[in-house]
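All protein chains but one are shown at their positions in the complex.
Residue numbering begins at 1 within each chain, and the chains themselves are lettered A and B in the order written.
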Amino acid sequence: MLSIKNLKAGIDGKEILKGINLEIGAGEVHAIMGPNGSGKSTLSSVLAGRTDYEVTGGEVLFNGKNLLELNPEERAREGLFLAFQYPVEIPGVSTINFLKTAIAEIREYKGLPALEAKDFLKMVKEKQALVELKGSLASRAVNEGFSGGEKKRNEIFQMAMLEPTLAILDETDSGLDIDALRVVANGVNKLRSSTRSFVVITHYQRLLDYIVPDFVHVLFEGRIVKSGDKELAMELEKKGYGELTR
Amino acid sequence: MGFLGPLRKRAMDAFLKQGLPGRKSEEYKYSNPEKLFRGASIKPESLGLESVNFNVSGLEKKPSVLDLKKLDKALQAFEIKGVSENRVVLVNGVYIQELSALPDMPEGVLICSLAGALTDYRSLLEKHFSKYADVEADPFIALNTAYAGDGLFMRVAEGVTVGKTIHILNVITDEASALLNKRNLILLERSAEVDVVESTVVVSEEVNVGRNVVNELSELILDEQSRLRFYRMQQDCEGLNLISTVQVLQKASSHFDTHTITLSGDWMRNNLNIVVDAERCETHLNGLYITRGIQHVDNHTLVDQRKPNCESNQLYKGILADKSTGVFNGKIFVRRDAQKINAYQSSKTILLSDDATVNTKPQLEIYANDVKCSHGSSTGHLDEEAMFYLRSRGLSEESAKRMLLYAFASDVVDTIRIEPLRAYANDLISKQLDFDIKK
Partner (left out) sequence: MQKQNELIDQQIGGEYKYGWSSDIEMDTAPMGLSEEIVRFISKKKKEPDWMLEFRLKAYRHWLKMEEPKHWAHLDYPVIDFQKIIFYAAPKPKKELKSLDEVDPELLKTFEKLGISLEEQKRLSGVESRIAVDAVIDSVSVKTTFKETLAEKGIIFCSFSDAVQEHPDLIKRYMGSVVPGTDNYFAALNSAVFSDGSFCYIPKGVRCPMELSTYFRINAIGTGQFERTLIVADEGAYVSYLEGCTAPMRDENQLHAAIVEIVAHEKAEVKYSTVQNWYPGDVNGKGGIYNFVTKRGICLGDDSKISWTQVETGSAITWKYPSVILKGNNSVGEFYSVAVTNNMQQADTGTKMIHIGKNTRSTIVSKGISAGKSNNSYRGLVRINKGATRARNHSQCDSLLMGDRCGAHTFPYIEIKDKSAIVEHEATTSKIGEDQVFYCNQRGISTEKAIGLIVNGYCKEVLNQLPMEFAVEAQKLLAVSLEGSVG
């Protein structure tokens, strides 16, 4: 599904990703762990197409397409979803209207007929339940005045609505208490399927107790220095990054 | 003569071209200076150009020895412990060596009369004098440049930090010309640092000196990485009509921090024009005015952000009693491509009387898009909820009022970094508020 080959990227002339190789198959859950500054967020930003970052080498294929040639909305329409570490507030734009627009554009891109209003609303109700999001939140402006936990749940809710094939969760656990973490993780787990893959970016092993990964990769100084299964996360938790990255 | 002659001629032409600002002037919309000149013996165009040089014996007379003794005594009332140890006394713009004392000045600090600087530091003057205050921009700048008698020249050399505060006593006496044009030039070289306090006071035999108009202009140049804190106390100057213009040029990474505290004066117009001409500068303008009677106080600020990556803050507060009038006109101007500017402005006023008036004109003129600029302005009376709350806790109406007004003013006063000056200002303000409340 996603194939990253020797990806190099940076910002303001400073190279951060120094050759990333990663293969993600359909239905797989990959965790990417690493200390602060290792390039985790850069990787998610580059995959989603944030323009601040400059790709200096390598290639990324997403379902056979050259991902790096697509602009951010095309990537989203192709089925790539990024759950932001810091979800953005958009005053005056209701979440409902926002999602309606997004779904309409994605469906148009895919050549699907527009979604009927009642089907859309039904879907909203269903998916809100998934992350225990209050109905009133969807009628409020996107992320405006949301608590940290509400923002993260709103991200998962949007993911459920947009039904991506690849979801990247960028430090979704940061700033969440244990209850909120459980809710978010439950939401994600319910969305796991044989056709949907996940990249879970996290600093701590804690989230992986709830979202159990198939593969764990350690990112350090812009390279994946070690890969393994979920045992690797346990090991990291015990020994810290120091030993593994030595 | 040299450079001054042609400069004065050009300034005079500029003044005649502009004339006194009238009702239609946007800049003087709420402060019409025409009335200051009406019926008075001042006719600017009749003053002539007899004095093209700064001359101590020109327009303003230096006080006699006897007068100096009297003055020395009178000025004791304005001493601030911990501030006035290093002081410069200007009487009607004339630098008075005999009354000044600068025991703690490090090497590299030059302080003398502007007239003196014209002979001793001519090249510095030629380089900087009238290079920042544009005679075409304001008739009073033009008038001052055409007629300026004397004033203060100060230079802090590169890398010099002046540890002690310098107190300028700006004294106006009965002897002053009906229209007094005084002029200062303050130069901070690279990485220089200094704190300056300027007290404007009137020393007079008569109760009211109402006929005087003082048109003062200071050019302040802050070279790279320099820092100037400039505190102005306009106190005890009853009867004074003042047009005070401070023209500032800020170079890279410089910090300018100023306070204008106006507690007295009949008709006071403070123009504060800051040109921020380089990156990474910080500018802080604070003002407090507490007026009564028929006082008129107008604070006019312009922060001209010409280059990116700078920050400016303005906080002005006014408490108006009796039939007094307050004006705040502040403009933030962000030039094209001056990106990443954070500029804030806030003006708050409390009216204590039904006859008081406040006119506010906070303006933003923005030509760059990646900026954060805002202004807020509020006018009101004392918060009745707060009054009630305090009274329900047993405070008298009078002390509740005092407490709230004092708190209102303290936002500005608390930002004064010189502790003894802050205490002194607080003391003056308390006295003034007591007076206003008891009435």
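As a working rule, contacts are C-beta pairs under 8 Å (C-beta built on N, C-alpha and C of every residue); 3 or more make two chains touch, one makes a residue touch a chain.
Computed from a predicted model, the values in this text were never measured in an experiment.
Only one of the listed residues, B:122, B:381, B:417 or B:431, touches the absent chain: B:381.
Touch with the chain omitted from the figure is made, among B:90, B:233 or B:373, by B:373. The missing chain, though absent from the display, is touched by one residue of A:34, A:49, A:187 or A:222; that residue is A:49. Counting over the whole complex, subunit B has residues 24, 26, 30, 336-337, 339, 349, 351-381 touching the chain that is not drawn. Listed by residue number, the positions of subunit A touching the unshown chain are 48-51, 71-73, 75-77, 81-82, 84, 87-93, 97-99, 101-103, 105-106, 109, 141, 158, 162.
Please note the rule applied: only the chains that are shown with their structure count from here on.
Work out the mean CA point of subunit A and of subunit B, and you get 57 Å between them.
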